[in-house]
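Yeah, one chain of the complex is gone here, protein chain that is, but the others are all in their spots.
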Amino acid sequence: VAAEVSDRAWLQAMLDFESALATACARLELIPAEAASAIAAACRAEDFDVAQIGREAAHSGNPAIPMLAQLRARLPSEVAGEVHRGATSQDVIDTAAMLVARRALTPLLADATAAARACATLAASHRDTLMLGRTLLQQAVPTSFGLKAAGWLAGIVRARREVALTCERQIALQFGGAAGNLASLGEAALPAAALMAADLDLPLPAVPWHAERTRPVVLVDALGALAGALGKVAGDVALLAQGEVAEVRSGGGSSSAMPHKRNPVPALLVRACAQRLPGLVATMHASLVAEHERAAGGWHAEWETFSDALRLSGSACAWGARMLEGLEVDPERMGLNLELAGEGVMGESVTVALAARLGVARARELVEAALSCGRGLRAAAADVLTPEELEAALSPASCLPNARALVDRALAEYGDGW
Amino acid sequence: VAAEVSDRAWLQAMLDFESALATACARLELIPAEAASAIAAACRAEDFDVAQIGREAAHSGNPAIPMLAQLRARLPSEVAGEVHRGATSQDVIDTAAMLVARRALTPLLADATAAARACATLAASHRDTLMLGRTLLQQAVPTSFGLKAAGWLAGIVRARREVALTCERQIALQFGGAAGNLASLGEAALPAAALMAADLDLPLPAVPWHAERTRPVVLVDALGALAGALGKVAGDVALLAQGEVAEVRSGGGSSSAMPHKRNPVPALLVRACAQRLPGLVATMHASLVAEHERAAGGWHAEWETFSDALRLSGSACAWGARMLEGLEVDPERMGLNLELAGEGVMGESVTVALAARLGVARARELVEAALSCGRGLRAAAADVLTPEELEAALSPASCLPNARALVDRALAEYGDGW
Amino acid sequence: VAAEVSDRAWLQAMLDFESALATACARLELIPAEAASAIAAACRAEDFDVAQIGREAAHSGNPAIPMLAQLRARLPSEVAGEVHRGATSQDVIDTAAMLVARRALTPLLADATAAARACATLAASHRDTLMLGRTLLQQAVPTSFGLKAAGWLAGIVRARREVALTCERQIALQFGGAAGNLASLGEAALPAAALMAADLDLPLPAVPWHAERTRPVVLVDALGALAGALGKVAGDVALLAQGEVAEVRSGGGSSSAMPHKRNPVPALLVRACAQRLPGLVATMHASLVAEHERAAGGWHAEWETFSDALRLSGSACAWGARMLEGLEVDPERMGLNLELAGEGVMGESVTVALAARLGVARARELVEAALSCGRGLRAAAADVLTPEELEAALSPASCLPNARALVDRALAEYGDGW
Partner (left out) sequence: VAAEVSDRAWLQAMLDFESALATACARLELIPAEAASAIAAACRAEDFDVAQIGREAAHSGNPAIPMLAQLRARLPSEVAGEVHRGATSQDVIDTAAMLVARRALTPLLADATAAARACATLAASHRDTLMLGRTLLQQAVPTSFGLKAAGWLAGIVRARREVALTCERQIALQFGGAAGNLASLGEAALPAAALMAADLDLPLPAVPWHAERTRPVVLVDALGALAGALGKVAGDVALLAQGEVAEVRSGGGSSSAMPHKRNPVPALLVRACAQRLPGLVATMHASLVAEHERAAGGWHAEWETFSDALRLSGSACAWGARMLEGLEVDPERMGLNLELAGEGVMGESVTVALAARLGVARARELVEAALSCGRGLRAAAADVLTPEELEAALSPASCLPNARALVDRALAEYGDGW
């Protein structure tokens, strides 16, 4: 997503606004058609000096002013005057932000889709792969890798849907003029806004949102949730890839010091991106409290933050998809780790079986005693259960029927939503 | 919302989970019907020692464990064993969080509705009230107070809708057992989950979300947006209530030192709440990266943060409604401030009028010269414009037609969504 | 630290301010000595209704106003008027915050000291305990547990020192009156401030800091660093306590579902606390931008945030000390894991040895080939190195001399600073 949020991409989006504005003004006969054509033809970012706009932006307080200066300088003077009719800097920048976001969301959502698809494949193909469930970073009870992947899938699907829905509901044209009331275009204002919205393929909002910043904030919230959903997967992958666990292998980054080492680079990068979103989300939320008709600083704080949020969540999706698509799963090691964990992980299962005969309290006591005194669950339970019951209670596979059903539910939900 | 998120409210929600679980187990004949009845009857928070549960929660790592101890102690021993069948602490606490949230959202959304209604009333009744638009904390161009209130309305409506939609999509039962695969209830697990969901009136999710934290995170995001939308209004109110501006009056807090002072207490409190949400939102996002089947610390970090987010955004809504309902608007002072601002605020308008004759470049030059040399806009423009054009260009009321149209659009959108 | 930041503790600190103020006023003959005695005698938090003050605080905008009302109600009317002379609510609350902080820092720093001491003991007693160093969550090269503990120690020592230095530099009396210029006490103002500072044992700042919020912000920054330093240790402990790693054991929290499980509760709680500080730190920083002579909301947002930061970092220190003091280290398992990691972890070491003969490039090639083709490092290196060189290069213990030297440096630094 880096290209879609580059300075050049922002500049092109600002120029797209000016082009659409001039075209709309010509349609409404506010400016000559030839002027609009000339403006539209000049609105090509590759002809501009992006770096200079950046340098001058600080002095004028925003990048729209030097952009306009360069644009006007590229036009005959009688046309230059027709640029930016009825608009203010904020209209240009806010609309550009929305265009940048929509353009960035195309690859971002595609990568999220790829990540989800890879999760779904893992969930489906490992429905029967037993592994240790781990809670609070401790070995807990058996589960399946399919269900673990189904949980990853559910998170990515949920967060991706938030992004997509938010995009639908929040992306919109901003066009309000100096104080948001479209005063200077008179009767032509609302028609011009409608034409621009159509031209730029952006929804026309009920009212300009120059000082009502919910739209970009809520969008970044959803990006943060998506980066976090992928960060959760990456964290699990990194933990499973630990040498002592070795249940998955991921990536192949080399080390500058250690020739033998295989670093799980995609997982690291996803985690690094995910770790930056909370701070960016907080900064966006702080910008909600905007003074009057344009915030005195809070609005300016949004620009890079918004770009960073798109870029980093986009990177999380791209690396997340690559991580999941390249994930090597080792079912045998999963089985081995489960076995090595010992019968303690079946303690809950045996307790349940014993409780049917002895009541929960005595069953729990018996199991705790068996586990702590070293007598062992099997021996302790053999006094109470039939051999068949005993085998069932001690079998990790007894978790599979429900785990499979849950995997199927997750896959069905995934199938529905895509 | 303080009562809805109190320790007692959390405890009752946890007990509601246990009651629903026992009832479901009895319906599925996993436990005797009388045991379920006894459990359900014992699940009354007022009979428990809330403070003790709080103290013991630290030592066991979560409040479910001491809650269960107290609950079991209130039951005959043969019934005590039937409590909490197939569940784990996280099921209790996560489901309780959802119940707490839903119960807190009732007053919260009602207060947000009241705040929106007050905004709509202000927007409608001040459609024709001219005032200064202010950008970057500077006087800019005329606008109407009706449109300002319509902008507030749009923000509250948008954010409130996010909360309501999020609530619909994200609130759900959590029931997964020790590692989220419902292993220990066997075939009865999914039916039990369905019964509990129905009993607690919570949607049944496709899969347990113990380690997929998007749900509470996205909910807090929306609460943050709502608090911010109200914070924006409160900030504007506090600025408009400054002695030198005096366009509104709000609240009537007294001062411990100054007998004459009237502090805009509701606005202050809304801003204070709004200022805390960004940090809470960031903390929630950080919890997304949860290890394996239960996060080792990140989950625990959510509890108070989630409560604080509900309480503070709830407080922002309650005080926001009170602030807006009690707002005294002074249209005369708005008019006076507009007049005192001088003809400079009509500079854009006059430029537009002149540009129709002279082109934009010369019009802009003429206006800038007139404003800087002291000759004045009226005199400068009189050489070019007809008297009627001149009056129109110098009249702040020329912004009203578009402002009114935008107010109507905001009110229509508000009307649609409620 | 919970008790030191309770509502009652805040109330007592506010009352201590009022008592010191009355005493100073009496010393300067602004009020009768008997009035001051009566006020001082009435300033006992246990006689007040804390909950009522909390409820009324919202309506007046701060808790000082209802506190003053209760205090005055407890005094004869002629004495009641002498309370709070020349002060404003902010003086009471800010000074109370400083008293609360200083009282909370006593146990907090003691717990941090205990945690550091436990680290130092671990570092010293495990100077020769070899274990795997792990980078990017992958097995890397051998190191010692002593050095790992020395790194923990360095972090805790550094952060604790920040807290202590910050406390020295930032904790101070706040006394400025209505707008921070001490106007209403006339010539007695600065002498009164000096007397109060002495009485409360707080430094007298050059100027009141009512609208200059660096002091509490910087203090919370340091608390965040300390919680984070302990969070780092807790994270390592939780990772080392994983069943597959098993190099340490910590805590003994039970599980509501799994009888066999031993949850590392202290480590979890430390991590949970550490995870909340970043958001609190961000909220405090946002309060720096305070409007004029008292912030309109930002100040109010500090109160609970400041308390939470003290409470949670205090809890991180308390649980961190307990975690470290109770840590069971398993040097044998560390050795076993190192052995099981295979000769790959010696790859860097062998490369260095080979490079002395072959140059770095060829040495690296040879090692990579040996590790990837399965021939093995020993066989490949045996062609080049003498048997003694080979053993040294393949021996994990070759890292110990430098590791020991670093441990000693850390212990010396620790010794210096305490």
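Order of writing sets the chain letters: A, B and C. Residues in each chain are counted from 1.
Criterion: a residue touches a chain if its C-beta (ideal position, glycine included) is under 8 Å from a C-beta of that chain, and two chains touch if they have at least 3 such contacts.
Given the structure is predicted, the values throughout are model-derived calculations rather than measurements.
Set against the missing chain, the residues A:58, A:340 or A:412 yield one that touches it, A:58. Note that of C:14, C:71, C:112 or C:239, the residue touching the chain absent from this view is C:239. Screening B:140, B:193 or B:270 against the full complex identifies B:140 as the residue touching the chain left out.
The hidden chain makes contact, of the residues C:66, C:142 or C:344, with C:142.
Where subunit C meets the omitted chain, the residues involved are 61, 77-78, 80-82, 85-86, 88, 90, 133-137, 140-144, 147-148, 150-152, 154-155, 158-159, 162, 178-187, 189-190, 205-209, 211-215, 217-218, 221-222, 224-225, 228-229, 231-232, 234-236, 239, 271, 274-275, 277-279, 281-283, 285-286, 288-296, 348-349, 352, 355, 359-361, 398-399, 401-403, 405-406, 409-410, 412-413. For subunit A, the residues in touch with the chain missing from this view are 58-61, 64-65, 68, 84, 87-89, 92, 177-178, 184, 231, 234, 238, 253-258, 263-265, 267-276, 278-283, 286-287, 296-301, 304-305, 308, 315. Listed by residue number, the positions of subunit B touching the unshown chain are 132, 134-141, 238-239, 241-245, 255, 257-264, 268, 278-279, 282, 286, 337, 340-341, 344-345, 347-348, 351, 364, 367-368, 371.
Simple rule for what comes next: only the chains that are shown with their structure count from here on.
Under the contact definition stated at the top, the residues of subunit C that touch 2 or more other chains are 238, 255, 257-258, 263-264, 268, 278-279, 282, 286.
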